[in-house]
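Here it is, the structure in full.
Missing here is one protein chain; the remaining ones are kept as they sit in the complex.
On to chain A.
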Amino acid sequence: MCGIVGLFLKKEDLRPQLGTLLTDMLITMTDRGPDSAGIAIYGDEAGGLKMTIQSDTPAQTFDGLDAALSAALGAPVTMKIVDTHAVLSLPEGSEADARAFLKEKGIRVMGAGVSMEIFKEVGLPKDVAARFGIRAMGGSHGIGHTRMATESAVTTLGAHPFSTGDDQCLVHNGSLSNHNAMRRVLTEKGFAPQTQNDTEVAACYISSRLAEGANLGEALEGTLEDLDGFFTFVVGTKNGFGVVRDPIACKPAVMAETEDYVAFGSEYRAFAKLPGIDTARVWEPEPATVYFWER
């Protein structure tokens, strides 16, 4: 099972509603997976780098963290704490140093980028969305996932979306069967997954292909050749949004497009509250076919 959703806005008008629309889409998919939920959202760019971090003990861990990181980097750092997550704003070019600092403190980095923020926890979509105030978030596009765990444990780190490159994220419905072999290949290339989860391997694969110069369409095309198993992937990049299903296409998928947006859902139910859905073009993405949009 698992439920996945995505929404890519083509016009500015709906930007303030993105968080609410995505939250409603994801809540509708709750009975496809009750284990964990998450959303990656591409919001306003603040002029630097945003890094979303997570801690199971946020009160202690985040206390004074911005000042300490600022001192270590020798640059201004701001921090917005949201429940177990915090979004750090750093100067561009400081990511490697910041990651080293956070690693030493044992703090988990969920993702980084100039516009992407990512929030995920164990629990139902409605609870996770409420904890992180997703409804109030605006943005240009986002993806979400509610998980029925198969390949790895029910933990925060096993929750989707997975982000393995700046402003890149991926959600997955399915299970991969060659993820251990692919993990070794990716580790040799310097794209080592951090968890035992199969989906993270797919995210690392796409990040590696993008780093090698592929565009989003080519990277998604590569999954059909190099990944074995069941998958429907929905992927976000800074300016792009893509979908691909494996050739067998057992995992359900439906898409809708209007002049205002492109939407993805595991089921049509996810679209019920979208504006203009009654007149949208609705179709089932073909197996082994890449769909992507970039602005």
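Following the convention adopted for this analysis, a contact is a pair of C-beta atoms (placed from the backbone, for glycine too) under 8 Å apart; a residue touches a chain by one contact, two chains touch by 3 or more; residues count from 1.
By our rule, contacts and distances are computed from a predicted model.
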| said: Suppose you had to identify the omitted chain by its UniProt name; would it be "Xylose transport system permease protein XylH", "GXGXG domain-containing protein", "Amino acid/amide ABC transporter membrane protein 1, HAAT family" or "Acetolactate synthase small subunit"? | reply: "GXGXG domain-containing protein"
| request: Kindly state which of the options A:A68, A:A153 or A:A272 is in contact with the chain not pictured. | output: A:A272
| field | chain A residues touching the omitted chain (full complex) | value | 247, 249-250, 252, 254, 267-272, 282-284, 286-287
